[in-house]
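Omission of a single protein chain aside, the complex is shown with its protein chains in their original locations.
Our next item is subunit A:
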Amino acid sequence: MTFRGTSLSLALGIVLASSTSSFAVTEISWWHAMTGANNEVVNTLSKEFNESQSDYKVVPVFKGTYPETLNAGIAAFRAKQAPDIIQVFDAGTGVMMAAEGAIKPVADILSMGGAKFDKSLYLPGIVAYYSKPDGTMLSFPYNSSSPILYYNKDIFKKAGLDENKPPKTWPEVWDAAKKIKTSGAAKCGYTSAWLTWIHTENFAAWNNLPWGSNENGIGGVDVELKINAPIYVKHFQELADLAKDGTFRYGGRTSEAKPLFLSGECGIYNDSSGGLGDVIKSGMNYGTGPLPYDPEAKDAPQNTIPGGASLWVFAGKSEEQYKGVAAFFNFLSKTEIQARLHQVSGYLPVTLAAYEETKKSGFYGKNPGRETPIQQMMGKAPTENSKGVRLVNLPQVRDIQNEEFENMLSGKQTAQQALDNAVKRGNAAIKQAIGQ
């Protein structure tokens, strides 16, 4: 009797729950990887969107680092528990693109929201990177960044360098770093986050050199790496030589080098423009400059490639949920939201209108250097070397490079050996990933 009673009330409960949900708000889950100041931005945006209307509720969930978030999303998809929106970093773009059945193109979703989707409103270089070869935009560029140069003005002064003149080329960076070290202005001259993204992928685009075949993977999945060409070898051998006496300090594979710069141990630092928030927070006397280029590359500087992350939408959700996602993405595209995002975070604005608005407001005049990441990416029409880098397994290929770089920086191998190994192992991994 009791058993029947409970099952009856359970059944009733289910009926009640399902009937209430049909006229309640639709929840949109958003998995992301934003920490610190950028995490606050995610929460504020969700809150503002939720308060601006009553049909949908965006629920942001922090899922760890970029790779962890991607893997959590994939595991959830396999378990049929995928979130509606997931933030995927630049290197994961190829992974998501290869999974056509798992995702819903953002272009389709945005046109479901009622408003007509117009691709020309968005920054072309960024949109192209997140689009299929036929031009269909697959993901929403939430936070795009570009690598820039940071330097400590106090250390520059102490070393007798001009604090208003950041080094423009790599030889200038090496000279400044050596001067900082030998003058005793700081213990180390130069450090860098993301050796892969900055010193191979962006190094290639900025100097207009091929990183891999098939337009670095934009033109097709079958890619052979070209990063053991002499100009890369020279660049990395210089880094390895500077590492010997500590003029260059290695921090880690992603942005672990940041504390070395913030603590004043190193005078010059390369990182994403999205790292600006922490530099400002530290209260140091800093300056920024464009990403250095190699003067021996005849077309340098060309343009940098987008980094950061974009928002992907999983397939197999209800029409109602997609409408909610569309409403949220349209909200994110609003000029005032984009302009604010850009101005507080150091990420690039996604729409041209937001860029124009920021320009008109006089923000760049008051904050010199903040336009640099946009000019770097938009200054020249991209060539086949500088549209971006895309592989179905770029995270893995980056790790292979990192391992070889670490063995090079510890003196176990030369730059030539490191890059030859990275190409050999990387090519094998790409072949395996595309099933050849």
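Just so it is clear, a contact is a pair of C-beta atoms (placed from the backbone, for glycine too) under 8 Å apart; a residue touches a chain by one contact, two chains touch by 3 or more; residues count from 1.
By definition in this document, contacts and distances are computed from a predicted model.
Asks: For the chain that's not shown, choose its UniProt protein name out of "Sodium/pantothenate symporter", "Choline dehydrogenase", "FMN-dependent oxidoreductase, nitrilotriacetate monooxygenase family" or "sn-glycerol-3-phosphate transport system permease protein UgpA".
Replies: Protein name of the absent chain (UniProt record): "sn-glycerol-3-phosphate transport system permease protein UgpA".
Asks: Of the residues A:E256, A:E336 or A:E384, which one touches the chain left out of the display?
Replies: Of all options in A:E256, A:E336 or A:E384, contact with the hidden chain holds for A:E256.
Asks: Specify the residue from the set A:E40, A:D108 or A:E265 that touches the hidden chain.
Replies: A:E265
Asks: Which candidate, A:V95, A:L110 or A:A326, sits in contact with the chain we can't see?
Replies: A:V95
Asks: What subunit A residues would touch the chain not displayed?
Replies: Residues of subunit A in contact with the hidden chain: 67, 71, 74, 77-78, 95, 98-102, 243, 249-253, 256-257, 259-260, 263, 265, 393, 395-396, 399, 402-404, 406-407, 409-410, 412, 429, 432-433, 435.
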